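A protein chain is absent from this complex, but the other protein chains hold their places.
Going in written order, the chains are labelled A and B, and every chain counts its residues from 1.
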Amino acid sequence: MSRWLLRRTLQAIVTFTVAVLLFFVLLRVTPGDPLTRLTGDRAVSEQELAVLRRRFGLDQPLATQLSAFLSGVARGDLGVSIEHYPEPVTRLLAARLPATLLLGGSVLLLNFGLGTWLGVGQAVHRGSRRDRWLTRLALAAYATPSFWLGLVLVAFVSIRWHLLPAAQMTDPLLPADAGTLTRSLDVLRHLILPVVTLSVTSIALPMRHQRAAMLASFRLDFVTAARARGLPERRVRWRHAWRTTVVPMLTLLGLWLPILVSGSVFVESVFNWPGLGSLAAEAIAARDYPVLLGTAMLVSGAVVLAGLLADVGYAILDPRVRPA
Amino acid sequence: MIGSFGELLRRAWRNPSGRFGMLALAVLALAALLAPPLLKDPAAMPDVVAGATAPSLAHPFGTDQLNRDILARVVNGGRISLAVAGLAVLLSLGVGSLVGLVAGYVGGWLDAVLMRTVDAALAIPRLFVILLLLVVWERIPLGALILVLGTTGWFATSRLVRGEVLRLRHEPFVLAAEGLGMRARRTITRHLLPNAAGPLLVAATLGVGDVILLEAGLSFLGLGIQPPTPSWGGMVLDARPLIVSAPWTAIFPGAAIVVTVLSVNLLGDALQAALDPRSA
Partner (left out) sequence: MTLLLEIRDLTIRFPAARGGTSVPVSHVNLSIMRGETLALVGESGSGKSLTGLALLGLVPPPGLVDPASSIRLDDQEITTLRGEALRAIRGRRIGIVFQDALTSLTPVLTVGSQLREAITAHRRMSAAAARAAAIALLGEAGLPDPAGSFAAYPHELSGGQRQRALIAIALAGEPDLLIADEATTALDVTIQAQVLETLDRLRTSRGMAVLLITHDLGIVAGRADRVAVMYAGQIVEEAATPRLFAAPAHPYTRALFRAIPRLESAADELTPIPGSVPLPDEWNPGCRFQPRCSEALPRCVTLEPPVVPLAPGENSRCWLPARDAR
């Protein structure tokens, strides 16, 4: 088991390294002067330019540039922000990460839970009106741009009807001595609309995967065999049929994550949610290349990590796949 | 096996969702082609004083903050969005097929390198790559936008084509043909297109939907289609300050996106079901 784990982890590292290489290629391929990209329209002294040139090896051969880039990433040095000069990119990322984890994690949980329940229901009542309409609704929701849905929700739920806050993660007017419960509830109130927006526009995927997985599971012999033993249908459905789909569903996490992350750029931007997505949006507006690049790399690393964790989870949960 | 392209479409038509998708797309396509001469000039003199007006007989979708007819802008925006998406998807299809073919035929270390790269590329969310490529421009040329969209969407296609090539390679009839002296590659090529055409068509159709959403999002962020060319995403961006006072300025462009992407996805789904009924 541990040999396999080592191999799989190595594989993940290789994948991430190749991704970083791709980023380097991206940097070189993008039109324009890399130096301008790093300094933006800030007034920069000759000295600073020299420092930057050396740091990124811009007057060096390609190989040196590549190694400088790679070693920088390995060290955790992703450069310095233009907009918030001289704030290191990593510090900015670290500051905004928790909010995105909260939002993303909530959406994942909601999507997985709700998607499972709806998808299983669809499979059990395959071909029914409920099944067909759920698919259509989910597809319509998937076709909805998250930034648009967010705006519409803010306009009506927040501004017109005053039901939920319109922006940010916390209420700036909250008294300084407010207790943990009050603070938590405050964050929760702010969390609802962004989560709903992101969840609605992405739930079609887990729903459809779960439905397909259940239909495949129902066709397997052991489901009939379980029924033949006189087990209640509910038990057959969840403990036998569904349980067998959990693990394959996990592996789809790697598939959902990039979509969630992309969606969060728009949703966090619309709701002013202080996470990585809005950081990326701000970086776009300010042409803050280092921050944008850093965010992209962090997010890619997260996706690779999620894939690795999903595989490990697969090995732990599926008794058949326990490798030597 | 589907005998022909026509058969595939016919089966998709029989599916009510597929029919809706095809009809809706036909309407959109017609509107995009025929409407412009019939509609009010979208580039008419902007009138800030009059501002946004609610939907009326004269302006069925209302007017935006510069008193431009929204219906006309939605239709025009649609033409451009669909064109951009179509071209980008064609580019993706081309690049992906090429890479997949090379990887499948040549095999060996080239295949390994290519596929590792594809794996890594798939880990990077497409949006971020696009952002990094586009953010360097002050004003993004339409060609650059299409190029960027196209070159970031070929990874899944390459896997698909490569998979098909590998599958065919191991088919007994290919080995048999090789035994008779025919080159394996020729046999594979002859059978590749009919086999892969269906899945490729589905992937392309769904890909168009993805690109429309992406382009709308980019336009919303200011990195897509540049004003004053109308784009749905850009219209939503402009409507942001007016969302409460003049919701129609945002609702119609957004609804246009929803209907278009939904139709495309329904069609893609129907095609998918026509290819493999068990997945329905």
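By our rule, a residue touches a chain if its C-beta (ideal position, glycine included) is under 8 Å from a C-beta of that chain, and two chains touch if they have at least 3 such contacts.
As the structure is a computational prediction, the values presented were derived from the model and not from experiment.
Note that the absent chain touches A when the full complex is taken as a whole.
From the options A:W117, A:W133 or A:F222, the residue with contact to the unseen chain in the full assembly is A:F222.
Touch with the hidden chain on the side of chain A covers residues 220-222, 224-232, 235, 239-240, 243-244, 247, 317-320.
In this section, only the chains that are shown with their structure count from here on.
A straight line joining the Cα centres of chain A and chain B is 22 Å long. Contacts from chain A toward chain B in the complex involve residues 14-16, 18-19, 21-23, 26, 29-32, 37, 132, 135-136, 139-140, 142-149, 151-152, 154-155, 159-160, 212, 254, 258-259, 261-262, 265-266, 269, 280-281, 283-285, 287, 289, 292-293, 295-296, 299-300, 303-304, 307. Residue ranges on chain B touching chain A, taken from their complex, read 17, 116-117, 119-129, 131-133, 135-137, 209, 213, 216-217, 220-223, 233, 236, 239-240, 243-244, 247, 250-251, 253-254, 257-262, 265-266, 269, 279.
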